[in-house]
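I have a structure here, written as C-alpha cells, and I will follow up with some questions on it.
Note that this complex is displayed minus one protein chain, with the remaining chains in position.
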Amino acid sequence: MQITFTTLLDLLGTFAFAVSGIRHASGRQIDWFGAYILGLVTAIGGGTLRDLLLDVTPFWMLDPKYFLTTGVALVSVLIFKERLLKLGSTLFLFDTIGLGLFTVVGITKSIDAGLPFWVCIIMGTITGTVGGVIRDVLLNQVPLLFRKDIYALACVAGGVIYFLCRYLNLPMGVTESIASLTVIVFRLIAVKFHLNLPHLQAIKSKSKRL
Amino acid sequence: MQITFTTLLDLLGTFAFAVSGIRHASGRQIDWFGAYILGLVTAIGGGTLRDLLLDVTPFWMLDPKYFLTTGVALVSVLIFKERLLKLGSTLFLFDTIGLGLFTVVGITKSIDAGLPFWVCIIMGTITGTVGGVIRDVLLNQVPLLFRKDIYALACVAGGVIYFLCRYLNLPMGVTESIASLTVIVFRLIAVKFHLNLPHLQAIKSKSKRL
Partner (left out) sequence: MQITFTTLLDLLGTFAFAVSGIRHASGRQIDWFGAYILGLVTAIGGGTLRDLLLDVTPFWMLDPKYFLTTGVALVSVLIFKERLLKLGSTLFLFDTIGLGLFTVVGITKSIDAGLPFWVCIIMGTITGTVGGVIRDVLLNQVPLLFRKDIYALACVAGGVIYFLCRYLNLPMGVTESIASLTVIVFRLIAVKFHLNLPHLQAIKSKSKRL
C-alpha cells in the first residue's frame, strides 16, 4: 500500500472521527465492542450512505484500512484515556481536516457518477456529517448536528467553492485543495467566534394531527 | 417545468410533510438548518428508502423541487409561525392528500420494477410513512406511527383497493385516483371517529435474554 499525502489525511480524519464516536460511547455502560462499532459508524457512516445512494460498492468493502484505523483508535483510547484527549485541539484539527477531505471525496465520487452539481454538494455534505448523526441516534440523543456549530454549512460552503473553481477551469488538485480548505477554515472560524444559527422557537399547534 | 395537477398535489404533499417535520423540530434547541433537514427527511425519507430497496436512482436526485419546496416550508414557518398552523385543518388535508399520493406513487414505481403485488403494497406504505418514522427517530422519540391513528393501515387499504381496481381492468388514471381517495378517506374517517388499534399489553418475560 502506497501511502500518499491524501491517504495519510484520510487515515487521520478516520482516526479523529472514530475517536469522537468512541469518546461519546464512554461512561454509558457500553462495552469495548460497542465502543468500536460507534467509532466505526462515525467514521464510515456518511460515506456508506453516500455509496448506497450512488449505487456503488461501499468504499470500506474495498480496503480494510478503515476497520484497522478504528481498531487503533479504540486501543489508543483504552491505553491513553484522558491523556489522548489532552490532545483536544490536535484531535479537533484532525476531525476538521477529515471533514474537509471527506466532503471533497464525496463531491468527486458524485461527479464521477454523473450527477448534477447540487446533488454533488448534498453528497459531499452527507459524507461529512451523517456518521455523526448515526452515532448520536445510536446513543439515543438528538443529533448534535441539528443543535450547534455550523458544521454542515461548512460542507455546503466547501461544495459551492468547489464548483466555482471548476467553473473557472482550475486544475483538479487545486480545486480539491481550495474546497477542503474552505470547509476547514469555515469551521474553524465558526468555532472560534461561536457562530451559531438561530434556534427555531416553539410553535404551538392547535391541530394534534400534524 | 410543466405543472400538472399531479405535480401540484405532489408539491402540496411535500410542503405539508416538510411543515410537519419543521414543526416537530421547533422548541427543542434545534437550529434553522436542523429544522430544514428534519422537514426534508420527513418529506423525502420514505421515497428514498423505497428507491434504495428498488435499486433505482433516488427520486430527489432527478429534480431539485423537493429541496426547494422544503426551503419554502421553512421560510413560511419562520415568517408566519403560529398563523401558519391556524391553517391546521388545511395543512392536515394537504398532509393526508400527500399520504394518498405518495402511497400510489410508491405502488406504481414498484409495479414498473416488476415486483409482486404484496411487495408493491409494502412499498407504497413505506413511501407514505417512513419519512415520519425517521423524523421521530432523529428527534429521539418512539415513532408516532406505532402509537396512534390508523395511518399506515390507510396506505395498506389504498394498496389493496389499487390491485382490486387493476384486477377489474379499470384504466390506470381511475385506479390511481380511487386508490389515493381510499387512503385519504380511510384516514379522515379514522381521525374523525378516533379509531385506533388496541395497544399491546405489557408482557413480562422471565427470560432476560429475549
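Order of writing sets the labels: A and B. Residues in every chain begin at 1.
The rule is short, and it goes like this: a residue touches a chain if its C-beta (ideal position, glycine included) is under 8 Å from a C-beta of that chain, and two chains touch if they have at least 3 such contacts.
What you see is a predicted model; the values in this text were computed from it and never measured.
Of the listed residues B:16, B:73, B:99 or B:133, the one in contact with the hidden chain in the full complex is B:133. For the chain left out of this panel, the touching residue among A:139, A:170 or A:185 is A:139. Within the set B:8, B:75 or B:142, the residue that contacts the chain not displayed is B:142.
The missing chain lies against chain B, touching residues 52-53, 55, 115-116, 118-119, 122, 133, 137, 140-143, 145-148, 150, 152-153, 196-207, 209-210.
Within the entire complex, the positions of chain A that touch the omitted partner chain are 16, 19-20, 22-23, 25-35, 37-38, 48, 52, 55, 57-58, 61, 64, 67, 77-78, 81-82, 85-86, 88-89, 91-92, 95, 137-140, 149, 191.
In this text, only the chains that are shown with their structure count from here on.
Centre-to-centre spacing of chain A and chain B amounts to 29 Å, using the average Cα coordinate of each chain.
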